[in-house]
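Left out: one protein chain. Kept in place: all the others.
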Amino acid sequence: MTTSPDEPYAEPRAVAAANRPEVTPDLEALYRGFDRELLVPLWTEIGDLMPIHPRSRAVPHLWRWHNLLRLAERAGELVPVGRGGERRAIALANPGLAGRPFATPTLWAAIQYLMPGEDAPEHRHTQHAFRFVVEGSGVWTVVGGDPVPMNRGDFLPQAGWNRHAHHNATAAPMAWIDGLDIPFQYGVESQFFEVGRDRLDPAERTKPERSRSERLWGHAGLRPLSAPAGAAPGSPLLSYKWAVTDRALDDQLALEKEGHGGTVEPGHAAVRYVDPAGGGDVLPTIRAEFHRIVRGAQTAPSRETGSSVYQVFDGSGTVTVGDRTWSVSRGDLFTVPSWTPFSARSEAGATDSDSGALDLFRFGDAPILEALRLHRSTTDEDPR
Amino acid sequence: MTTSPDEPYAEPRAVAAANRPEVTPDLEALYRGFDRELLVPLWTEIGDLMPIHPRSRAVPHLWRWHNLLRLAERAGELVPVGRGGERRAIALANPGLAGRPFATPTLWAAIQYLMPGEDAPEHRHTQHAFRFVVEGSGVWTVVGGDPVPMNRGDFLPQAGWNRHAHHNATAAPMAWIDGLDIPFQYGVESQFFEVGRDRLDPAERTKPERSRSERLWGHAGLRPLSAPAGAAPGSPLLSYKWAVTDRALDDQLALEKEGHGGTVEPGHAAVRYVDPAGGGDVLPTIRAEFHRIVRGAQTAPSRETGSSVYQVFDGSGTVTVGDRTWSVSRGDLFTVPSWTPFSARSEAGATDSDSGALDLFRFGDAPILEALRLHRSTTDEDPR
Amino acid sequence: MTTSPDEPYAEPRAVAAANRPEVTPDLEALYRGFDRELLVPLWTEIGDLMPIHPRSRAVPHLWRWHNLLRLAERAGELVPVGRGGERRAIALANPGLAGRPFATPTLWAAIQYLMPGEDAPEHRHTQHAFRFVVEGSGVWTVVGGDPVPMNRGDFLPQAGWNRHAHHNATAAPMAWIDGLDIPFQYGVESQFFEVGRDRLDPAERTKPERSRSERLWGHAGLRPLSAPAGAAPGSPLLSYKWAVTDRALDDQLALEKEGHGGTVEPGHAAVRYVDPAGGGDVLPTIRAEFHRIVRGAQTAPSRETGSSVYQVFDGSGTVTVGDRTWSVSRGDLFTVPSWTPFSARSEAGATDSDSGALDLFRFGDAPILEALRLHRSTTDEDPR
Partner (left out) sequence: MTTSPDEPYAEPRAVAAANRPEVTPDLEALYRGFDRELLVPLWTEIGDLMPIHPRSRAVPHLWRWHNLLRLAERAGELVPVGRGGERRAIALANPGLAGRPFATPTLWAAIQYLMPGEDAPEHRHTQHAFRFVVEGSGVWTVVGGDPVPMNRGDFLPQAGWNRHAHHNATAAPMAWIDGLDIPFQYGVESQFFEVGRDRLDPAERTKPERSRSERLWGHAGLRPLSAPAGAAPGSPLLSYKWAVTDRALDDQLALEKEGHGGTVEPGHAAVRYVDPAGGGDVLPTIRAEFHRIVRGAQTAPSRETGSSVYQVFDGSGTVTVGDRTWSVSRGDLFTVPSWTPFSARSEAGATDSDSGALDLFRFGDAPILEALRLHRSTTDEDPR
């Protein structure tokens, strides 16, 4: 979670706003001239645009899973899924971001809901995307004709411009979360969208246990010779199954117990989902990780440039984001804005008697900042 | 100007808004529930967020140099330069961007003005920046203690987190343009800022013809063994002098005349400013280029994802950006929003009898889109 | 196995040796002058040094496993393992390479043999190395203190400068093959060697099923956050277990049967061992692959610059290397020199009634040639 800056970072002194020129009639006339010519002076804007450190417009906020699910269920009754609306997805709208459906300035996070037998029609878009399943099963997402099952704990990345559709093969509705870089691409204006077929072929409605992508790319340390290298951005592996993630985290904790390290810090195991073809992040704009904090452990407060969204996958505990602290349990989602300190503590919830770990799924925009050499982070007990 | 997409690009069909659910009392209640829980459904927003191709909020717009200069001169009389305001810089505010001082969604462009004998105080910031001089001379910018002269036609890049100050060593005021990624970093919230010393040392007020950076890095095809590789982002060369750029463009046109190619298209020479240490763009987030179009020539319309700002350096002609066409001459600045077709024609202006070429300085955000694999472009006679 | 050259490759016309100057007394005097001054003219050497295509000094050659094993067993009786000799390893000496222990001009291949209870002492060297196990089990290799079990089918890479030792924990001897870039580093003279401890600690003599490296890095698509990125060359995963390789190959053949491709060519599945941290080859100088050819299938003849060594892991068949053809079965090793056509056919052996596939382990020097942009290959029915 911590990357050193290129040079030691000294806390900047504040830029005083004290030196602003006194407003005289002449200056007012000048400002009116600026307005007429569509100009804005730096000296009135610098505090907002060039702060001494990031001050996010987004705020820390928590969405309770039971509220999301309740509304998604109701939408399942009232809103059909089909061409035009494309998906029954309901997005988190950060209260600091003016009502836009943006969880953070760069990230989209939504609950998606599919009724029994429903199909979400095929399309593709340049927005990089993933799905993560906090509970349930029975939906197959079909990416480029390859049916990929979705089950609790699975992470399903999907880089931009791949055709995809979903269908619910069971008698029960299913919900999951979508993460995309919609706000980021809205900002840089790089979006393309193309509709696909309205219905899947029968062969695409089959329900294999493993997708073809897993059969080609899901073998640790091996790449198929038949696959071209670097043909497209993002991971060719379309499903990261829960059993693999769960075992990797347990392995780290066991190594720590045996005295061999392996964890990020005591009681805190973590993995990053990576592209097996290149070793880097699964998506060009989105980093995804899974963190396991053993009961009683607490992570050291840390912060970094860029923003993240967390979902509680299992267990319960307390999370602190900036000046907010919440008790959280399964399915709850919360945002960590840029340069806002974050820490988590694993502890039994009020109505909870299990002794398990606090499991957190996380996604963020770090690949954007790293690619452009804008990433900074610090880990300290008393974050400023 | 043209980069092939990763796969052939087919124009997407439109997403019909027709399929939106009819608004019933139940649906209204659901929407109120969304509001209460800070949620927004995709199906009402998809047309705006996921268009079939980029539809920029920014618009094509032209700022006349004489207007900018007149207001900057007046600001020189009324507004002091000093700590707090930091710079006498006046930014272009794209009329599509809600009055913010953003030339495009990612780029800041401003005229900066310094009176005789004035110093702009030292600071540093993570925003990547450059200066370009359309006319005048006599200012030295001091970067990390290295005084760099500024003269007509010079391009001066400065990657983030370098300390810099300016001082006007002459008896005349001087204006130039600043380009930065302020709007982009405002979007991803990666900004740090630190004030430096209020006054330069006498040794930094010397006025060498060449900066130390040029003496180390300004020799084509040679790198100093004393310089560490890749120590910091961006170009270590702090000044790209006009004489070099001018000669490179003339060389291309001469090669074309001799039948050996060298130009982008007939009568259109162009160079990109690059980092001599790595061969790539001068700044991690900003591409800068210089284009020369011989009298009578016209560039083929082209468009790409991401936005640009142009300044006319010399000559006159007509430029077309989307559905706007302007006659332009020295100093005029205009924006080219994402996916908006652009072409330029070199021709004698109304009050202009010279037979020279149309010289255009350009900067844009292509490195951002390329690094994240979001860059697309097409070149065609009948752009859609 | 096929990489396109940077530009279409046209078969070069031969350089005629016809034009050599006639040898006169004057010319003889000149040549004596060259000799005295330690000079050699190009015109007498060009045919050897600059051939129209690679003509390897190495030759195709086959070593029978039963011969290797018999001699290794005898060495086990006669030659102790200890400091100085370091390893009981017996290397293939290509008959074209003047008796040097070089399987090809760049690659070392040896059988290594360890008696019950023996330890091979700890050392480290810059040579990049791996072990591959064609039969047997019971040895643990200890790399940087991490005990790694070795069993049939396992591939164990070990990049240069890692400390390692071996110990045989069983009551039976064990043999395996070693592959290193010893001849290459002998050529470029980059070798360092350092002895380590003479005995392992008791804790290092434990016999876990999985090494610590596998517990950290052996989870497909996941990287541990605790591990620094790119700290050292080569793969951090020290064992690629047979079960994973076997399943990956079966998956490809099943995909092919279902009509979804996945294989290199009909009936020919293949995987490359890769570094999970970077996605590239497991070692900076050595590529390792596993090929499975179903009974009755034949690979298309292909050739490439650089050399390879194959070992038959299972099954039987016929392999053709240049103008040599051999029937091969388990354990047999053979060389494929640079630009020499290779193909393999899977078929039942004389004393063999199984219906299984021909399984081939392969290693080669392709990463060297690719890194230096010297790699070329062609695949054609009638290779020249």
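By written order: A, B and C. Residues from 1 in each chain.
Simple rule for what comes next: contacts are C-beta pairs under 8 Å (C-beta built on N, C-alpha and C of every residue); 3 or more make two chains touch, one makes a residue touch a chain.
Computed from a prediction, not measured in an experiment: that's the story for all the values here.
Q: Where does the absent chain touch, in terms of which shown chains it meets?
A: Across all of the complex, the chain we cannot see touches B, C.
Q: I'm checking contacts with the chain that's been left out. Which of C:Gly136, C:Gly261 or C:Pro284 qualifies?
A: Candidates C:Gly136, C:Gly261 or C:Pro284; residue touching the omitted chain: C:Pro284.
Q: Tell me which of C:Asp26, C:Glu209 or C:Asp323 is the one touching the absent chain.
A: Residue touching the chain left out of view: C:Asp26.
Q: Touch as defined at the start, partner being the missing chain; which of C:Pro60, C:Gly160, C:Pro236 or C:Pro276 qualifies?
A: C:Gly160
Q: In the complete complex, the non-displayed chain touches which residues of chain B?
A: 1, 212, 215-226, 235, 237, 240, 244-245, 247-248, 251-252, 254-255, 260-264, 270-280, 282, 289
Q: Could you list which residues of chain C touch the chain missing from the display?
A: 6-7, 9-10, 12-13, 15-21, 24, 26-27, 30, 33-34, 37-43, 45-46, 49-58, 61, 63, 67-68, 71, 74-75, 78-80, 82-95, 99-101, 105-106, 110, 123, 125-127, 160-161, 182, 184-195, 231-233, 284-285, 305-307, 337-339, 365, 367-369, 371-376
In this section, only the chains that are shown with their structure count from here on.
Q: Same or different, please, for the chain A to chain B contact, judged on whether over half of the interface numbers appear on both copies.
A: same
Q: Relative to the centroid of every protein C-alpha atom displayed, which chain's own C-alpha centroid is closest?
A: A
Q: Go ahead and note the Å separation of the Cα centroids belonging to chain B and chain C.
A: Distance between chain centres, rounded to whole Å: 52 Å.
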